[in-house]
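Only a single protein chain was left out; the remaining protein chains are all shown in position.
A, B and C label the chains in the order they appear, each numbered from 1.
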Amino acid sequence: MYTNKVEIRVRYAETDQMGYVYYGNYATYLEVARVETIRSFGISYKALEEMGVMMPVLEYKTKFIRPAKYDDLLTIVVVIKTLPNVRFTFDYEIYNEQNQLLNVSETTLVFVDATTMKPTPAPQNVISALKEFF
Amino acid sequence: MYTNKVEIRVRYAETDQMGYVYYGNYATYLEVARVETIRSFGISYKALEEMGVMMPVLEYKTKFIRPAKYDDLLTIVVVIKTLPNVRFTFDYEIYNEQNQLLNVSETTLVFVDATTMKPTPAPQNVISALKEFF
Amino acid sequence: MYTNKVEIRVRYAETDQMGYVYYGNYATYLEVARVETIRSFGISYKALEEMGVMMPVLEYKTKFIRPAKYDDLLTIVVVIKTLPNVRFTFDYEIYNEQNQLLNVSETTLVFVDATTMKPTPAPQNVISALKEFF
Partner (left out) sequence: MYTNKVEIRVRYAETDQMGYVYYGNYATYLEVARVETIRSFGISYKALEEMGVMMPVLEYKTKFIRPAKYDDLLTIVVVIKTLPNVRFTFDYEIYNEQNQLLNVSETTLVFVDATTMKPTPAPQNVISALKEFF
């Protein structure tokens, strides 16, 4: 298992007239948390794309428990429960500064070869970086 | 059961460098489809909020089957399978102009009294407008 | 001179906690108005990109006069005052349903050859489509 924490400050642009973060904007927070988690074990997602590997999202499930609000400093706890193969699943919990649980999410991505646009196994550098945690 | 179709044209702003619609932007498409579906049976979501009823999203699940691309004219098929009570669930399928299925999603919203911020049953005008379909 | 009108409905996602359309979202409205204006004289921006011509924005100026609000059906009046050369300038006025002027904007784009990434004159099909209006 691999765990990481990422902090994100809520932007005004991300609120809606309900005074909450718009539900669609959590996907961006999860993207940032995912990319910073990958960086934390030594891989740059940008470099993966430059190597010809893309990671589109296949599936995304999210439960909204309490609203995030403007200027909140959110903590996103990211958990990787299994070593990636062709697919790579991330679990997330989002907390506010009062340590209240706001959101629970799961995303499944797929490694895709940018030339053939076909699914492909996780690159060796990703597996090498992660395998000591599993 | 109540079914409705809504068309949305993909904006440049909604694409990402993969050349696809960014996965987080589907939530906005579903919002538009939901609001236009509510309008199609005679209810304005804006008027609901002005009456003091809000509808935040509780849960959202989405599967990405094929990518939506810039300038695609998408058709979103919205299905309401059960009369709302405190919760209101919508199912969606998104198709492109070649009638390929791109995405399957489900959202569950909750009616909230804007004064007390507590869950509340669906307003009578929503039930009246929908009950002939169930 | 070439003039066109485009209608856009404000989405919930585009509001902020002030209850107005977030100032950054007007750029997307102008993009939609621009693309539909180009389509109105017979050119598809998507086809231009597929031909190897891109049109990044060089300059953008905007004045916010009154706020746009959720569910407003906006009318964007687009004016092309001069035939494009390497640059292409669009002027915009945005009105709400009460015909109140909400916003006045100007954008200047540049034609870029996608292979060399250098500025290039407007494609011949754009000039041919527009020259009868000037």
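Everything below uses one rule, namely that a residue touches a chain if its C-beta (ideal position, glycine included) is under 8 Å from a C-beta of that chain, and two chains touch if they have at least 3 such contacts.
As the structure is a prediction and not an experimental result, all values here were calculated from the model.
Asker: Considering the complete complex, identify which of C:Y2, C:Y20 or C:F111 is in touch with the unshown chain.
Answerer: Within the whole complex, the residue contacting the unshown chain is C:Y20.
Asker: Considering the entire assembly, which residues of chain B contact the chain that has been omitted?
Answerer: 12-13, 15-19, 22, 24, 70
Asker: If the hidden chain were put back, which residues of chain A would touch it?
Answerer: Counting over the whole complex, chain A touches the hidden chain at residues 9, 11-13, 27-28, 31-32, 35, 44-46, 49, 70-71.
Asker: Identify the residues of chain C touching the omitted chain, counting contacts across the whole complex.
Answerer: So the residues of chain C touching the missing chain come out as 17-18, 20, 22-28, 31, 49, 54, 56-64, 67.
Following the convention adopted for this analysis, only the chains that are shown with their structure count from here on.
Asker: Give me the rotation angle that lays the C-alpha atoms of chain B onto its copy chain C, rounded to the nearest 5 degrees.
Answerer: Resulting rotation angle: about 180 degrees.
Asker: Counting in whole Å, what is the centre-to-centre distance of chain A and chain C, each centre being its mean C-alpha position?
Answerer: 34
Asker: Nearest whole angstrom, what separates the Cα centre of chain B from the Cα centre of chain C?
Answerer: Chain centres of chain B and chain C, defined by C-alpha means, are spaced 27 Å apart.
Asker: Could you tell me the distance, in whole angstrom, between the mean C-alpha positions of chain A and chain B?
Answerer: From the centre of chain A to the centre of chain B is 24 Å.
Asker: Which positions in chain C touch two or more other chains at once?
Answerer: Only 12-13, 70 qualify.
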